[in-house]
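Down below is the structure, laid out as structure tokens.
In this view, the complex is presented without one of its protein chains, the others remaining in place.
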Amino acid sequence: MDPLHAWTGVLFGALLFAIFLMGTLAVFDREIDRWAQPHTRVAGARGATGAPLRLDTALPHLQALAPEKAAFWLIYPPSERVPTLRLSWPAELGRGVRDLDPATGAALPEQGAPVGTQLFYPFHYNLHLKWANLGEWIVGLAAMAMLVAIVSGVATHRRIFRDLLALRPGRSLQRTALDLHNLCGVVALPFHFVITLSGVVIFIAVYLQPAIGWLYDGQRAAYAKEVLSRYSRPPARQAATQPIVSLDALAERARSHWAAAGEPGEVQLVIVRNPRNAEAVVEVRRAYERRVGLEAGTVYFDAASGELLHAERLPTASRVQRFITGLHMVQFDHWTLRWLYFAMGLAGCVTIATGSIVWVRKRAERHARLGLAGAGWVEALNVAAIAGLPLATVGVLLLNALPTSWWAGNGDPLTASMSWFFGLWAGSLLHAVLLRRGGRHWFQQCAAVAALAAADVLASSLGSADAWSHPAALGVNLALLGVSAGAGHAAWRLRQRSAAGARAFAGAAAGSAG
Amino acid sequence: MTSLLWSFTAWCAFALAIERHHDQVFRHAPRRLPGRAWCALGTAALLAALAASVTTEGWPLGVLAWVGAAAVAGCAAALLLAWRPRHCLQAAACALLLGAVMAT
Partner (left out) sequence: MPNSGNRAALAATSRAAAAILGGYALALAFTAATTLALQHGGAWARGEAMITAGMLAFVVYLLAALRAFVTPSATRAWAEPLAAAAALSAFAALLAA
């Protein structure tokens, strides 16, 4: 079991660290969006202005902005975490997004990109590799590897409870890292296991596609209808002749429907499918509030006539799957629990990172003794994975805090952010490979993370007036300060250690020469 | 909050059942009966923390909050033992009392 745990970690460690880090960030994805897009930090969330919400103000904007063939329009009424009226539609790369002021219905000027919800979060589950769902498959494989690593890790460590709370900070890096690995791995063990397994369960329809295809004779619509209680109809040949019925009226009818069914709630999302078509459908989804299970109670209306077409009624087994999905995706309103998820996610990142560091260091020492060079390359990969990814993250955040024209040219800021993100990460890999002899790469990249994170806070403070008063921006800024402090401390310790190491090496060399 | 504090007490109690940590705090290894007693106290505190959490938050959210609180408390206990092992007993007792106060 021991080599199994080690090799699972070696092969999948970098990928799992990326998935865990992005997932942890995704817990606060909407807050990161608020930080990166100051224009969305409007007051006047639901109920603040007192006036009833007008969803219909979204329609003319969508008519103008969304492409002709758009398969759907998304309208998000204001909520606590996203206080604007947010519009979205399918675009070439991901989604087009526009925010409206909920009080006036006017489009807000755009600054920055929604990197939290559109960059970090999707990266977490599909690595931005959309072709044939390749990214989702890779993440799924990594998740199974994580489960194997967890089980084998527990099986390996026979004295697991004896050593659990032992943290010996003063000793060697290896000892401390291993202690941290055990501690973070075990105190949050239920979380790590459940989060990983639930993540896989979310994508049952993708991962078990061959079986589903066989059982349903390839009829995906039947699967969606039976398992998810979804309703869909193919678009008609002709375009819509009548305008879409008032969305506000439909929202009101949906609310009364939910109240009558004993599950009252507010509207979270309105989807218009095939909007310019005669067979357009309006879907109204309910907010989750304190429910763990991701059941939106979707109600489907005909867009032209407002006729009720279908209301979601999930079979029990599906409700279990929705509950497990909800456990993973944390869409419920509970700030304390959200912070706890974030903390445990960080524990997961620490577990994976320390595991990789311990293993690579051991190998590097062995290779140094045997005169082999391979470990240097692997360590470089490790640096790029563990320091490079945070570096790319704080780097892309910095860009979003700066005026968009400086770094995005005329293009869409989200696309530019993605290019910069992957570019910085690739740069980190190149840097690590070039510096693979000597170990300066760890120090330099940690120092860079510290500097960029501090720059993020500075840019945010200068770029917007409410960087320290708006709760979301405040939270992100404080977190960035924490990152900067942590990375700075790590860089300082690395500097100390390498200075001590250099002295010891010089001493040993002098000793052996004499 | 109560859940968090009582979880912390629980972890400290478990720690005291472990030789190495008992040694850190009391400067001698535990004998068999006190060792089991610490374990029992730890389990009781952990279950009490679960009860507190579920009473405040309801079933699914309560359990989730408890798992998270236990994880954070475990880390805190480990950090305390690493740097200030002698204060472990006082900290655990304080957490127990504070948790009880907050529960009422």
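Order as written gives the chain letters A and B; numbering starts at 1 within each chain.
By our rule, contacts are C-beta pairs under 8 Å (C-beta built on N, C-alpha and C of every residue); 3 or more make two chains touch, one makes a residue touch a chain.
Small disclaimer: the values here were computed from a predicted structure and weren't measured.
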{"item": "Partner chains on view for the chain not depicted", "value": "A"}
{"item": "Touching the absent chain when the full complex is considered, from A:T156, A:S232, A:S318 or A:S498", "value": "A:S318"}
{"item": "Hidden partner chain, touching residue among A:A103, A:V201, A:L429 or A:L474", "value": "A:V201"}
{"item": "Option touching the unshown chain, where A:M144, A:V433 or A:A451 are the choices", "value": "A:M144"}
{"item": "On subunit A, residues whose C-beta touches the chain left out of the figure", "value": "1, 3-4, 7, 141, 144, 147-148, 151-152, 197, 200-201, 204, 207-208, 210-212, 214-216, 223, 225-227, 315-318, 320-321, 324"}
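Note that only the chains that are shown with their structure count from here on.
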{"item": "Centre-of-Cα separation between subunit B and subunit A, whole angstrom", "value": "32"}
{"item": "Subunit B-touching residues of subunit A, taken from the complex the two chains share", "value": "161-162, 164-169, 183-184, 186-188, 190-191, 290, 292, 323, 327, 332, 334, 336-337, 340-341, 343-344, 347"}
{"item": "Contacting residues of subunit B [partner subunit A, same complex]", "value": "11, 14-15, 18-21, 57-58, 60-61, 64-65, 67-72, 74-75, 77-79, 81-83"}
